[in-house]
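Only a portion of the chains appears, each positioned as in the full assembly.
Each chain carries a letter (A and B) given by its place in the written order, and its residues are counted from 1.
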Amino acid sequence: MFEARLSSTALLKKIVDALKEILHQSTLDCSDSGIQLQAMDNSHVSLVSMSLRSDCFEKYRCDRNLSLGLDLRSLTKVLKCASGDDAVTIKSADKADKLQLSFESASMDRTADYELRLLNLDQEHLAIPETDYACVVHMPATEFARICRDLSTFSESVVIACTKDGIKFSANGEMGSVNIKLSETSKGDVSVQVEEPVTLSFAGRYLNTFTRATPLSEKVKISMAPEVPLLVEYPIEDYGYIRYYLAPKVDEPDS
Amino acid sequence: MFEARLSSTALLKKIVDALKEILHQSTLDCSDSGIQLQAMDNSHVSLVSMSLRSDCFEKYRCDRNLSLGLDLRSLTKVLKCASGDDAVTIKSADKADKLQLSFESASMDRTADYELRLLNLDQEHLAIPETDYACVVHMPATEFARICRDLSTFSESVVIACTKDGIKFSANGEMGSVNIKLSETSKGDVSVQVEEPVTLSFAGRYLNTFTRATPLSEKVKISMAPEVPLLVEYPIEDYGYIRYYLAPKVDEPDS
């Protein structure tokens, strides 16, 4: 028996919005300690990893480890039917082929019960090696989203360069070129820890799908090291995170 | 000579919005007592009936009974050109082939006069038999609209079940199933009068078009009896109503 209750549906909506673009279907691994998800995106280029501790929930019970295969687009449709301030309870029996979602409104005597078919999905467990990153940048999540969107106008590739002076995003295309520079600010909006400067090139459209997680967090953490995948991390309050990994482009970035 | 003046165009906009999706063209029957409309929807499945008493108007004159055949989509285009707080005067001579609409703004010396071609439409007068309904439910119109929209995500059919405990809406499709239950609330948002419990199945897309009338009324009244059409009624302030009728699906509802 698995049962988890959140006092507000809003958080669940944000998490599913952050995942559904990059994964159409995926498996939630539920255990006593919380819920985990790890998967390659639909085109097998980037990787997403989510962790949500059990203390995020008002009520949490997981008698035995359970893998719930979900169609995230169907789940999105169900969540669209709920108000952000509804309480939501997610339930599944141990060998069930269905996930139950119950929404209760505080203000009205209204309950809405949904049953979603569970899917049998192949699951490859991917080991993510621990990495010592040469550069770690914290910046406002909305600013990162805006830069990724703006640079996509110019080119498919985005170059990210990190030095002690700050972080620079560049793109170069038919129409012209763009450089956006952020420096560490006194008010602490942007912070940069650099052991060694790094310049890497990435496919902009993956960065753009990562920014679907923007509503989850005020800040995003960007970690880079030469020749290893970029890590873009959005904390989920104090209860976990969504992490996106994207390998750099092999061709030399034009910095 | 027919002439009717409303101090605000907003009400007229809401009425036409409630009709234009279900009827592309229709005939308004004007008499000394007010304006009536009754017609099958474009696909001849549901029926709509509107009544607006003459005292709804600031000024009302109808010398002899008049049938005005209108293209509701053209009328919508004209109404889009008016502000909700313009005063509007509708006029037609006795054997005219045109309807005149004049809009006056309070704040500026602006008048806008429109002439719409009238249409000769075949008109069948449909008798709606008086029915004693086994269940009558009053509920917030926005809640009804939201439920109809949400259930359409799951299935073409919507099952409505009414008992002394409340009203339940259900749908069951490929993706999964949903049950939404509303109970009578102490604050009177939802009230249920039940002589005999009724469960009927309906085509959700018609219910959805009925909810175009939502801006007209705070509450909607839903009346059901076995084997007779559902009645969904939106009052137009104290001056009349829009009523929609929809026959239940003949196949057994899966309750």
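List of remarks:
Here is the rule we use: contacts are C-beta pairs under 8 Å (C-beta built on N, C-alpha and C of every residue); 3 or more make two chains touch, one makes a residue touch a chain.
All values derive from a computational prediction rather than experimental measurement.
Sequence-identical chains in the complete complex of this entry number 3, based on the file rather than the 2 shown.
Criterion: only the chains that are shown with their structure count from here on.
With angles rounded to a multiple of 5, the C-alpha fit of subunit A against subunit B returns 120 degrees of rotation.
The geometric centre of subunit A is 44 Å away from that of subunit B, both derived from CA atoms. The touching residues of subunit B, when paired with subunit A in their complex, are 143, 146, 150, 153, 166, 175-185, 189-190. By the touch rule above, subunit A contacts subunit B in their complex via residues 71, 74, 77-78, 80-81, 98, 108-117.
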